[in-house]
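Here it is, the structure, as structure tokens.
All protein chains but one are shown in place.
Chains here go by letter, A and B, matching the order in which they are written, and residues are numbered from 1 within each.
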Amino acid sequence: MDDRIIDRTAAGLAADIREGRATSRSVTEAFLDRIDAVDGEVGAFLHVDRDGALATASEVDAALAAGEELGPLAGVPVAVKDIVVTGGMPTTAASKILEGWIPPYDATVVERLQAAGTPILGKTNLDEFAMGSSTEYSAYRRTANPWDTARIPGGSGGGSAAAVAAKMAPLAIGTDTGGSIRQPGAVTGTLGAKPTYGSNSRYGLIAFSSSLDTPGPVARNALDAALLHEVISGHDPRDSTSIDAPVPPVAEAARSGASGDLSGLRLGVVEQFAEGAGAAEPGVLDAYLAGVDQLVKLGAEIVEVSCPSFSYALPTYYLIAPSEASSNLARYDGVRYGLRSGDDGRRSLEEVMGLTREAGFGPEVKRRIILGTYALSAGYVDQFYGRAQKVRTLIKRDFEATFEQCDALISPTTPFTAFKYGERTGDPYQMYLADLFTIPTNLYGGPGISVPVGLSDGMPVGLQVMGPVMGDDITYRVASALESTQDPLLADTAPEIEGK
Amino acid sequence: MTKLSTYEAAMAAYEPVLGLETHIELDTGTKMFCGCPTAFGAEPNTQICPVCLALPGALPVANRAAVEATMKIGLALNCRIAEWTRFARKNYFYPDMPKNFQTSQYEEPLCEDGYVDVAVDGDHYRVEIERVHLEEDTGKTLHVGGATGRIHGATESLVDYNRAGIPLVEIVTKPVPGAGDLAPEVARAYVTELRDIVRSLGVSDVRMEQGSLRCDVNVSLNRAGDAWGTRTETKNVNSLRSVERAVRHEIRRQAALLDSGEKIHQETRHFHEATGETSPGRSKEEATDYRYFPEPDLAVMEPDREWVERLRSGLPELPRKRRERLRAEWGLGELEMQSVVNADAVEIIEATVAAGASPTAAVKWWLGELSRRANETGVELGELRIGPEQVAELQGMVDDGRLNDKLARQVIDGVLADEGGPAEVAASRGLEVVSDTGALEAAVDEAIAANPDAAEKIRGGKHAAAGALIGAVMKSTKGQADAGAVRELILSKLG
Partner (left out) sequence: MARLARLEVTDDELDAFAGQLDVILESMQTLGEVDTDGVEPTSHAVPLVNVFREDQPQPSLPRDAALAGGPDTAEGRFRVPRILDDEE
């Protein structure tokens, strides 16, 4: 089965294309065919751009034939989360309010993919506006977990994770606001990396929470993710929060980590993550601890660290993110683009705006808009939004103090494995707990990676590595080293989806 | 019908407190947060991009030139420039605001605590500035289907976002008490001074008629010794004259309400150019809650002191200094200069002098005849259909003896009626001083013959009696004679 194109790594495919053993067109076609075959069952894509992807592939093939030097991922196709703006290709954020919108511009991430010669296979499903942890809040379709199609693929980037897990794409772009790359990675047995905030441009990323959103790579292994990371990273003058500094050498770190030597590295375990109602379920904890043992065998030293403010990360996040979202989502009013509802020629603009937003937004989005509006309103802003910003400072301080004692932190990525459909939609708070371990990193701004570490009752478990700001390379090194202990890679052992 | 007190009665009973919020569009080449051009009068929706149209995913980047221009304004208004400042989002829904929030500044404005000195009728007033901050303009909405193009009665509206995102500087005064019955004039003088300062900085064309300077006028009244009253905010008062009228109207309206024991509602009002009145905006059931919070998409600003000092030392000669210089150059008294300033005539007189007129003549025309004409038609001096070049030309004709004052005024009629320049009008209307000595002598002889008594008095040495004869000559020549020449001729004949 290793002869199949879709089973190969992105790095391997790139080498094949570069060295003439395969064409980008044949590789891209293989993934498009795979999408045709299995996406009916998985439901990862909202839009597939066969013609566009093949056109890019042919251009790459022609350029290579002409002897041009192309980037390290040239010709390898990528799937893009449908919250990233793609010029000329529908972009919906999985919301009815953007149904049919064809953007007239490209996100920086997309421009960089194009410049790197990576064909874009299509747009992947997500929770509406990236608000959710199961992709159940997509307005369009349900996405299945390839490991068990009765279960959710995580969220919000369930589509990107499922596409990679089911080998419909070797690589995918996700976005991470509170865990939306890492948590789906963990529950689908794929690797997801949230880069340092500001190291990857947000220009063209449909905003959920501006001070938290970060685009990043999804792959089946650390090196592939690192190669994609380097393609999309780097300063962008169109994003005022973009860091003007060299991209951390993540591909190099992934290669060096593959040697399996972590000696001299100190990894911190956060005391507070083991406490209280949010602690990981036993099966997750077992798989995670087995992974920690492996890291120790590779030479890492484990130290226990205390981050008292982490206990308040969840409420802090659920004040800051909805507050910013309530403002970011105000633009969807049916005037300039997207849905307009209830315009019968008699109603006022105000009524039509209200009806448009009622019809266009799903329940979780409305819930967060109301929550955010409340948290910012006069009389509550100090108690809620203002206080959350202060606690955010304390969380950052905890991280900074911790990185005086160790090189990176590790934890389970998420407290539980993929749950069944509908299990948590009735209780938003239970859903929010899925991001308990991933949220602190977003509040801090540093990098986080989720690498598959084992199984619990046959479902994948992820180990999270959290690094200091601009220390993305350390997280890749640890992830890659952990992968070196797996043969075959856990990500490659997903049950085969037969499809049609 | 709005009840109004007379202005005198209102002033006898109450003391006004003013407050002015002025918005000035900067004339940067590009918008505040994107690279779209800012040209006035472009075809609708041709100067918009993902950022200023608020397309999903687009992000702002602040225009350095706009930040710098704002600091220049702050420095010229004697403000302190913040060492740490940032943008904030002001959240409210309105269709001409693409994001449904305005990127503005809240608790940390770029400039704070300044002042502007203005003079009215020889008295000096210091108007204190609370803050100068930077924000973005909104689009423009065209109301369709109503009778007047106003929002009321319209069946639909059409939105053009070309203006959306143009840098806008908001200048807010502290409350201005103590202007007394000169409050309308002080308000006008402040806006005039502000406009001149900003114009001298070269950061905005500050054209009220194009909306690049817009004024909101706050007025409250209180009885002497009482706490300040409830204020109203009259929005979008868009000419200097309207600023004065709006204040005057609000004083009269509020005084009438207070006289009859009614309360003033804190509300937004609209000014109507045609009537000079204000009317209430639609009252909201609930106060708008803007839910300000720091703009996460923009970095904070820390203008370093070296930058600030460089800007300060690069400020041009400000209007106050310039006026002192011009006053000396023109040989005017302080009060006379103040009249020039209050008539908003500094620039125009300077241009007239530059075009060749003497300062005295330029001042005489613009503050006299031309101010009268402007008042009659309710326009600013600059809006008259006669310009500095033409006034200088006119005065040249007077100096050459080709026109006298009376004829010159008739030439002005013609120029204002778009009949051409002064020379053309004089030619086409036949307005020239009679310089044909033969014709003039005949007219003088005729006048002497017709007024023997006056002639006798002059022969007796009473030269003052020449007036009657001069009048008669002027009448018979339809004013086209030079009065001085006529006088000399009469005296030489009867001397």
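The rule is short, and it goes like this: contacts are C-beta pairs under 8 Å (C-beta built on N, C-alpha and C of every residue); 3 or more make two chains touch, one makes a residue touch a chain.
In this text, all values refer to a predicted model and were calculated from it rather than measured experimentally.
In the entire assembly, the chain absent from the figure touches the shown chains A, B.
Which of A:Thr108, A:Thr188 or A:Ser211 touches the hidden chain is settled by the complete complex: it is A:Ser211. Among the residues B:Ala13, B:Val172, B:Ala256 or B:Ala299, only B:Ala299 touches the chain that is left out of the figure. Set against the missing chain, the residues A:Met353, A:Ala434 or A:Ala479 yield one that touches it, A:Met353.
Here one chain is not drawn; of A:Ser309, A:Asn328 or A:Ser450, the residue touching it is A:Ser309. Listed for chain A, the residues touching the missing chain in the whole complex are 101-105, 196-198, 211-212, 237, 240-241, 243, 309, 312, 314-316, 318-319, 326, 330, 333-340, 343, 345, 347-355, 357-358, 361, 363, 366-367, 369-371, 373-375, 377, 383-384, 386-394, 396, 427-429, 432, 442-445, 469.
Mapped onto chain B, contacts with the missing chain fall at residues 28-30, 34-37, 43-50, 53, 55, 61-67, 86, 93-95, 100, 141-143, 145, 151-152, 154-161, 235-236, 268, 270, 281-282, 289, 291, 293-294, 296, 298-303.
Please note the rule applied: only the chains that are shown with their structure count from here on.
Look at where the CA atoms of chain A average out and do the same for chain B: the two points lie 57 Å apart. Across the interface of their complex, chain A is touched by residues 50, 53-62, 89, 91, 93, 95, 98-101, 157, 159, 161, 289, 291-293, 296-299 of chain B. Residue ranges of chain A in contact with chain B, taken from their complex: 84-85, 91, 93, 98, 101, 103-105, 107, 202-207, 209-211, 237-241, 323-324, 326-327, 330-331, 333, 335-337, 349-350, 353, 373, 376-378, 381, 385.
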